[in-house]
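One protein chain is absent from this view; the other protein chains keep their places.
Chain IDs A, B and C follow the sequence of writing; residue 1 opens each chain.
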Amino acid sequence: MKKEEKSEKRRSQFSIVLERLARNKGAMAGLIIMILILIVVLFGEHMTPYSYFHQDYMAMFEFPSKDHLLGTDSLGRDILSRLLYGARFSLIVSVGSVIFSAVIGGILGAIAGYYGGVVDTVVMRFLDVYQSIPGLVLCMALSVVFGSGVYTTMLALGITGIGGYARILRAQVLQVKGNEYIEAARAAKAGDLHIILKHIIPNAISPVIVSMTMGVGSGIIAIASLGFVGLGIPTHLPEWGAMLSDGRSYMGTYPYMVLAPGCCIILTVLAFNLFGDGLRDALDPRLKD
Amino acid sequence: MGKYIVKRILWLIPITLLVIVFVYTILFFAPVDRARAALGMGASEQAIAEFNEKNGLDKGYLGGLIIYLKNLLHGDFGVSYYTSVSVSKQILVRLPYTVKLAILATTFGVVIGLPLGILAATHQNSWLDSLTMALTMFFSAMPTFWFALILVMIFSLHFRWLPSVGYESWKNYVMPVVSIGLHVSAIIARQARASTLEVIRSDYVTTARAKGQKESKIISDHVLRNGSIPVITVAGGNLAAMMGGALLIEQIFTIPGIGTYLFSGIASLDIPVVLGCVTMLSVFHGLIIVLVDIIYTFVDPRMKVAIIQNSAKKKILRGGETT
Amino acid sequence: MREILRAEHLKKYFATPFGPLHAVDDVTFSIKEGSTLGVVGESGCGKSTLGRTILQLHEPTDGKIFFREQEITGCNKSEWKDLRDEMQIIFQDPMSSLDPRMAVWDIIEEPLKIQKKMDKAQRAAKVKELMDTVGIARRIQYSYPHELDGGRRQRVGIARALALDPKFIVCDEPVSALDVSIQAQIINLLMDLQKEKGLSYMFITHDLSVVKYISNEIMVMYLGQVVEKAPSDELFGNPIHPYTKALLSAIPVPDVHIHRERIVLKGEITSPVNPKPGCRLAARCQYATERCSTPQQIVEVSPNHFVSCCRVNELWQ
Partner (left out) sequence: MAETSFLEVKNLVVEYTSDKQVIHAVNNASFSLKRGETLGLVGETGAGKTTIAKTILRILPDKAAKIKAGEIFFEGEDLLSISEEKMRTIRGNESAMIFQDPMTALNPTMKVGVQISEAILLHNNCSKQEGKKRAEEMLEKVGIPGQRFNDYPHQFSGGMKQRVVIAMALACNPVLLLSDEPTTALDVTIQAQVLDMMKDLKTEMETSMIMITHDLGIVAEVCDTVAVCYAGEIVEYGSVVEIFDQPMHPYTIGLFGSLPDMNGGRARLTPIKGMMPDPTNLPKGCFFQDRCPYASDECRKKHPDLNNAGGTHTVRCIRKGDEQNA
């Protein structure tokens, strides 16, 4: 009755989600920007005539021009080149930290939700502790303790994010666990591992994927915040937040030094948020085509 | 209900203790030499020993923790390693600025965001809805500290209408409040829109319509209250997070709040300063969550039952099935 | 006929903050091979918990369950595992009982995969056979549950339950969520399967007309306890317990020429948490006396007709 003709060949969940995503304009816009950013991350340094550390004392504080599309900074470095090179820090660190927190937090949450009882109580109390320290405070403290650097920042950010993912997955698992198809699998004498892998994870993972996508966006803002106060990525590298902090001293006269990095951040975050929004809709299994 | 609130507040004590242990552990094992940082590289061995003894750094991890907790029991947050100023005094002096900023920004967020979200939902798919959604998407993707810089650029540097530094007059708070508040309002508007849409589709709204109620009255009597319930959580969470001071905003506008203090403590790994602030934050956070729950019970009568049952549910989890 | 399943003094209590919830309280019954036991009652009477406890999806609090004369309560896991193949369940809500991320084919194949007794080709043959048995067209084999209507979903649920060739199936309100015309199709299917494969059913429902039609014997439950148990025709022809009478008289009959006197129960079902001893219907029963607050005995009033009511002799004429 409903779309039977489509069912005759096997469609994986993955291809269904892709099909739905393709129909969502916002998500596609986000995806295109994400791909562009990825290209920049991979090939950025070959795309501009200047390297990110090339200093030109003859061309300090130049306004945007043909030679320097987005102008130069206090040391005569080309801002566009620095922005393009800087994309990698924001992106790699953010993606890395999100994966770290999602894996650790996800495992914690899944165990707490599935087994319940004492395990759940312990994990929940741990999360209570976690939740009562604001994320940015914890993140800053950790990044001071770990010192500056790409991996240390990733770790600091990653640890900060664990709580959120644990909570999401725990709630999801609790909800999925209540469904009768879990009982049906148990009636067919499926073991715990089978139930977790085949039923609980596929059904509980969607919100995690969505918040991972969104998490990359907020991660980028967090990295920029750290960079802005001189933490996180080493300050000599053209991290977007650090560039903002740089430009701040001169923004009265040279507003482009603040505008350009800010726009980069917003664009990137926007791309991930748009894509995440679309993904949330596309991942709903009960959505009619 | 009262018993429940007392229980919840007492529960904050172990949580806060755990927070202290957690943060202390992170900071203690940081690879820095605090004495040399405070006294300079050329300090004598004796001066260093004195510094360490004065600050309890010679007692080791556990010793230091016990001393700190003991002092805390007497309401003593200790003194800063570097300035020797009492942490509790500093917090008390700085708290009003942060509280002011937090409350103003959250209020701003709710006042702008809630009506906007509800309006967008009641006009779903109209230009108003699309515009609201586009704007809120944009504002939630924007770093608040960047927006603060833009505001400074426009209103301080260009038009010279508002001061960019200081904390005396109301004018000093306009830009900090707006820069955070707009971000908060964007998040609240999206939440309010989603929950309002759900309420609008609910059966009891159709029922109200079937009674012959006017659309405007349906919105004010039935939709508003139910639609704003999830917003309370968002606003409360935001308020709690902001008690730590919006670190960067306080920095940009040189507001002497908790945020700048906490940041200076973190940057120099000043254990008493950080622990003092974090303890206060954790308590505030807990209190605000309890407050949010209390507000819930006023807005939504079902919550009274749910909250009390929830506290009872823990018993079930512990007890398991009686066999 | 041999007996396939027997439960003795089965109890299942759940802990709640307000005391133990007596979901199933001292239930004894047996089911003969190839026959159907109907379990009737209103929401909260413990009928679904009973079905799940029989399958040990819930650990029983007390009591014994025998399957083919072998006790399965307290037996070790490996012995139990083989028996488990022979006991299956069909759920009420085919939406929540089918994994929304699995295609029809995968749902039916899953028990076979878990069992690990067949290779891929054998499994494929079996799945096709099952689809034919329950009447699912091949063209929907890769559809997802949300793309199907209620009747087809329930057929998938039945195919899954049949995959391991069970001998005994707990049917937990399998037709309650379906429209009348689809309901009749599923009932016919279940009855055909019973005849073909010699299945035994425990048929849990709140719909008395369905239960009368499909069951050999009927057990009426109220707040976790059995109030009356009798062969189907006997129960409908000669109901004795005041609750059974009220329940039967409450069904609207689709016949304009029949006008019956209705026995209306006062109030609503009470809580099964920490119940007082004695008859649990007493508060709503028009025949209640002081004796009803003492524990009730279930007595056999005529062959195979059991009633749990202290006033049974007065009410039974």
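Simple rule for what comes next: a residue touches a chain if its C-beta (ideal position, glycine included) is under 8 Å from a C-beta of that chain, and two chains touch if they have at least 3 such contacts.
This one's a predicted model, so the numbers in the text were calculated from it and none came from an experiment.
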item: Among B:Asn52, B:Ser156 or B:Gln213, residue touching the chain not depicted; value: B:Gln213
item: Hidden-chain contact residue, picked from the options C:Gly74, C:Pro254 or C:Pro277; value: C:Pro254
item: Which residue of C:Leu57, C:Ile182 or C:Leu315 touches the chain not shown here; value: C:Ile182
item: Touch with the omitted chain, as defined above, among C:Leu193, C:Leu208 or C:Cys292; value: C:Leu208
item: Residues from chain C at the interface with the omitted partner, ascending; value: 42-43, 149-151, 179-185, 187-188, 191, 206, 208-210, 212-214, 236, 246-247, 249-256, 262, 264-265, 268-269
item: Positions on chain B where the hidden chain makes contact; value: 124-125, 202-204, 206-214, 221-222, 225-226, 229, 299-302, 305
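As a convention for this text, only the chains that are shown with their structure count from here on.
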item: Between the pairs A-B and A-C, the one where more C-beta pairs touch; value: A-B
item: Centroid distance [mean C-alpha coordinates] between chain C and chain B, Å; value: 52
item: Distance from the mean Cα position of chain B to that of chain A, given in whole angstrom; value: 22
item: Chain A: positions in contact with at least two other chains; value: none
item: Touching two or more other chains - residues of chain C; value: none
item: Interface residues, chain A side, partner chain B - complex; value: 116-118, 120-121, 125, 128-129, 131-137, 140-142, 144-145, 147, 217, 221, 224-225, 228-229, 231, 244, 248, 251-252, 255, 258-259, 262, 265-266, 269-270, 273-274
item: Contact set on chain C toward chain A in their complex; value: 52, 55, 57, 81, 84-85, 87-89, 91-93, 96-101, 103, 110-111, 114-115, 139-144, 146-149, 157, 160, 163-164
item: Contact set on chain A toward chain C in their complex; value: 1-5, 7-11, 13, 16, 179-181, 183-190, 194, 198-199, 202-203, 285-289
